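One structure is given here, and the rest of the page talks about it.
Note that one protein chain of the assembly has been removed; the remaining protein chains are unaltered in position.
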Amino acid sequence: MSIQHPLEECLKTDLATWEIGPYDAALPGPMKLRLSLDGEVVVSAAYETGFLHRGLEKAFEQQPWRAVVAYSDYLDTDGSIFGELAVCLAVEEIARIEVPRRGQYVRVLLSELGRISAHLGYIVRVAKAMNAETIIHYVLRDRERVLDLFELATGARYTLNYLRFGGIQTDITDGFVERVLEVCELFRVRLKEYNDLFTYNHAFLKRTQGLGVLSADRAAALGVTGPNGRASGHAFDVRKAHPYSGYDLFDFAVPSAGGIERDEGASVGDANDRFLLRLREISTSVDLLKQAAEGIPSGEFNYFGWGEKAIIPSGEAYSRVETSRGLLGCHVVSDGGPSPTRIQFRPPSLAHFSAIPELVKGIRLEDLPVLLATLDPGISEADR
Amino acid sequence: MRGSVFSTLVAYLKDVLWALRSVWGSCLTAVPYLFGSGDLHREVTELYPDPISSKTPDDLPAKSRGFLFNDIDRCSGCRECEKICPARCIRIEAEPAADESKIWISVFDVDFSKCVFCGICVEVCGPNSLRHTREFEGASYSNNEMVTRFGRGWVSPEQRKKWAAMRRQIEEEDGVRS
Amino acid sequence: MSWMSPWIEGIGILDSAPAWVLAALSLIVIYIFIVVPCAALISYLDRKLTADFQARVGPNQAGPAGIFQPLVDGLKLLQKQPRDPVSWREAAWLSVHTMALYSTVAVLPLGSAVLLVDTDMSAFLPFWSALVLALGTMLLGFSQSGVPGWFGGIRVAAQTLAGAFPALIALLCSGVAAGGFRWSLLAAAQGTSPLQWTAFANPFQFLAFAVFVVSGLVTLGIPPMDAPFSSTDTHGGVSSGLWGRRYILFRLGRFYGFFLWSVIAVTIFLGAWSLPFGGSDYLREQGYLRLLQTLELLWLLLKTLLLMILVIWAARVNPRTRVDQVTDFAWTVLSPFALLALIGASVVVAWGYFQ
Partner (left out) sequence: METNALFAKINKLPEGWVLERVRFGRSQTASIWIEGGKVIEIGRFLKDDPNFDFDWLENVSVAQLDRVFAISYFLRSRNSGHTLVLRCSVDVPPNKQDRVEFFSVQEVWEAAAPFESEISDLFGIVFSSNEKSMMSALTGEKGFGGFPLRKDYTAGVPLGEDG
C-alpha cells in the first residue's frame, strides 16, 4: 500500500471546471465547451453543438426543387459556393445532365474565389485569437476585392444563389475575367506582406508551433479532411481524388504543409502547419484562377433542356466537393416528386469537432482560442 | 559535454537574433502605411455616408440584388413568387377587379426583415413585374416599417357599387347603340 | 517647497500654509495637470496611430479629427450605472490601487527643479510603485467572482515577479554609469546631445536600456505582453467584472504604470530634461524659473511620448505572448542580458578610472 506523501496530500488541488459558451470570444461560434482545468492546463474537455441548427435539411424537403440552391447557400455562408456546387453536382448526376464547358469553368473560378475568401476569413480569426490587430485589417481590406468580384458576377457578396442545375444562372459579364486576373496579381503581392507581417513573426511561431498536434492516423481515423487533414499528413484532396466540374483539366499541386524554412521538416500537424497550409492553398487557388481565367471558353453556360416543369427524375446520387474546410459530401435522394425526398450533407466540420476533445488535452487555457481558431470547425455547416 | 554547451549557446543566441529580426521585420511592414503615399496610405474605411467615397446604388454592378420593386400594373397575381420564396416573406391578397375577369391585387407585401435577397422570386415571376433594384439603404427602427407594400389596397364596398353602376351605364349605352 | 515657490509667491494664504499641505497640493497639481492630460493625449495618439497603421480612419466624431475622444470615453464610462456596494475584496483592491496611484506621484522626476523626493534611493522608488500597482491589480483579479478573474490575478503576479529582476539589474547599469541613484545625479551625468545620453554611451548601456524597457512591458503587462488582461480567453482577465468608474480607475492605473516606467526610462537613459543647446543653464542663470520648469517638463514628456509610441507600434503589430512564454523570456533572455550589460557597464566605468 503506497503511502501518499503528506505534502502531496495537502497540496492536492481540485480541478476547476469551467463551462464556456454558447457565446464566448474564445469559441469559433455558438457551441458549448465544458473544460476541467488543473490550474491553467486543460485536463479534459467535452463539447456540445446544435445551437445553430436551423433544420436546413428539413427545409429542403418542403420546398420545390428550384429553391434548393438558395437554401444550400446557408450551409456555410462563408463559402456558399461549395454548398451550391455539391447539390448541383448531385442533382446533375441524378438527372444525367452535362454542364457546358463554360459553366464548369465559371464554377471553378467561383469555387477558387470562395476558397480564397474563406481562407482570408480564417487568417482573420486566427489573428483575432492572438490579438494581432494589424493583419486583420490588411486581410479584410483584400477580402473586399474578392467579395466585389462575387457581387459583379452573381449579384451577392456571400450567399450567391448563382448556380443552377445544369450550369449557372446568367453568363458572367465580360469585365469579370480581367478583374479576376487583377486580383491574382494583387494576392501575389499581398501574400508576401502577410508573411512578413505575421507568418514569420517569432511570437506567432512560438504561439502555434507544437500546439494541438493531430497525428496522421488520428486524422484519418476521425475522418478529418481538407487543410487540417493535409497538415497532419493525411493527403486527400477531392479535386485530385474525385475531380469534378473540370478540375482535371488544370494542373495544380495539392499544397502540403512543411515547416517554415527555419526548421524545414515534414509537417507535424500542429497549429502552425494548419495555418501555413491555408496560405499555400491561397497561392494554389491563385494559380488555378489564373489558368481558369485565361482558358475560359465562350459559348453555352447552362443546360437549357429543362422544359417547362423542371422535374428531377427519381434516383439517388452522392457528390463530393473540396471546400475550404475539407470534403463536403452531398447525398441526394429524389422520388421524382416536386420536391426532394432527402438531401443530406456530409460536412467536413463534424470530424473537426470530434478532434477537439483530443487536441485540447494538456494545452494551456490561453492556447484554447488559438487552437480552435486554427482548427476552424465550421459551426453552421456542422449543425445545419 | 563541452561541444553541447557551446552549441546550445549558439542556438540560444541564434534564436534571440531570429526573434529580434522577425519582430523588427513585422514592425517595418506597418511603416509604409504611416508615411507611404499611393494606395497603401489611403484609408479603406470611410465616414459613411461620405459624399466622395461612399458607394451609391448606381456604382453597384448591374446584377447586384438590392431591394425588390414590383410594377403592380403588370403583376398578374399568379402567386408563383409567394410559393417559391424560401423565407416566406411575400404575402399576396387578391380580389376580383372592376370587371370580374381581371384581378385586383389589393395586398402585395414583401417583408424585408425576413427577405434574404436570393432572387428566386424575380426568376420565377412570369410577367417580369418583380425585379431587383440596386437600393441597399433600407435600415429602419421597427420591424413593421421593413414591410414594403406594393398592393393597390382593399376595394371598399362603395367603390364596388360605383363600379357596378358604371358597368350598368356602359351596358345601357351598348344596348342603346346596338 | 522649492519647486512650488516660484508659482505661489503672490498668493497670501499659500505662503503661510504648512509644508504638508503644500506637498499634498503639489501632488494634486501634478496629477491633474500632468498625468491625466498625458493619459488623454496618449490614448488619443494610440488610437489615431493604430488607425493609420491599419489603413483605417480612426476616431473622427468627437471634435475635429476626434481629439475629444478620450474625454468622451471617460464621460461614457462615468455615466454607467454604479454597481452594488463594494465587497471587501474589492475594497482591498481599491485601497491598494489608489495608494499606488496617488502616493507614487511624488517620486516622479519631472524636471531639474521639480524633484519632490530626491534621495540616494530615488531611482528605486518608482520601481516600488510599479510593484504595488501590480499587487493592486492582482487583488483586483482575485476580487472578481469566477475563473477568469482568478487566472488574470495569478498571471499578473507571475509576470511581475519575472519582470522585476532584469528591470532592477538594468536600473543598476544606469546607476553605475552616473555614479549614484539620485535623480539630479542621474540627470547631470547625461548631456544634452544624444551622444552624451547614457543609452548611447556604449553598447552595454544601450543593451541595459533595451532590457529595462522590455522588462517594463513584462512587469506591468503592457501589450504585447498583456496576457493577464487578454479578452479572448478570459473575458478581459483581471478586469472582467469591471465597468463604469471602477473601470476608469483600472485603465488609469494601467496607463499610469506605463507612463511612470517611460518617464523613468527617459530620465535615466535618454538624457532626462536637459534642454537642447544648453537651454536649461541659460534659463537658470537668467532666473526664469517658471519658464525653465515648464520647458524642461515639456521636453521630458515629449521624449516619453516618443518612447511610448515606439512601444505601442510594436504592440499593435505583434501577437500577444503567453504568460509562461513571457516568464521564460524574462528569466532566460532578459536576465542574462541584463547581467551581461551590468558587467560590461561596470568594466567600462572601471576602465575609465584607470586611465
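Annotations
Going in written order, the chains are labelled A, B and C, and every chain counts its residues from 1.
Criterion: a contact is a pair of C-beta atoms (placed from the backbone, for glycine too) under 8 Å apart; a residue touches a chain by one contact, two chains touch by 3 or more.
In this text, all values refer to a predicted model and were calculated from it rather than measured experimentally.
Contacts of the undrawn chain with the visible chains, over the full complex, involve A. In the complete complex, the residue from A:Val68, A:Ala231, A:Leu327 or A:Leu368 that touches the missing chain is A:Leu327.
Touching the missing chain, out of A:Glu48, A:Glu144, A:Glu182 or A:Asp248, is residue A:Glu48. The residue touching the chain not shown here, chosen from A:Lys58, A:Lys192 or A:Lys361, is A:Lys58. By the touch definition given at the top, chain A reaches the unshown chain through residues 46, 48-51, 53, 55, 57-58, 61, 93-94, 96, 220-223, 234, 236, 241, 315-318, 327, 329, 331, 333, 335, 341-342, 344, 346, 350-351, 353-354, 382-383.
Keep this in mind: only the chains that are shown with their structure count from here on.
With chains as nodes and touching pairs as edges, the resulting graph is complete, every pair of chains being joined.
For chain A, the chain whose average C-alpha position is most distant is C.
Measuring from the averaged C-alpha position of chain B to that of chain C gives a distance of 52 Å.
Taking each chain's centre as the average of its CA atoms, chain A and chain B sit 26 Å apart.
Chain A and chain C have Cα centroids separated by 46 Å. Counting partner chains per residue, chain B has residues 23, 26, 29-30, 44 touching two or more of them.
Of all residues in chain C, those that touch two or more other chains are 53-56, 316-318.
Of all residues in chain A, those touching chain B in their complex are 59, 63-64, 66-67, 70-71, 73, 134, 137, 141, 144, 151-156, 159, 161, 169-170, 173, 193, 196-198, 200-203, 205, 262. The part of chain A that touches chain C in the complex is made up of residues 16, 18, 24-26, 37, 40, 127-134, 136-138, 141, 197-198, 201, 203-204, 206-207, 364-369. Against chain A, the residues of chain C that register as touching in their complex are 50, 53-56, 147, 151, 154, 223-224, 226-227, 230-235, 316-325.
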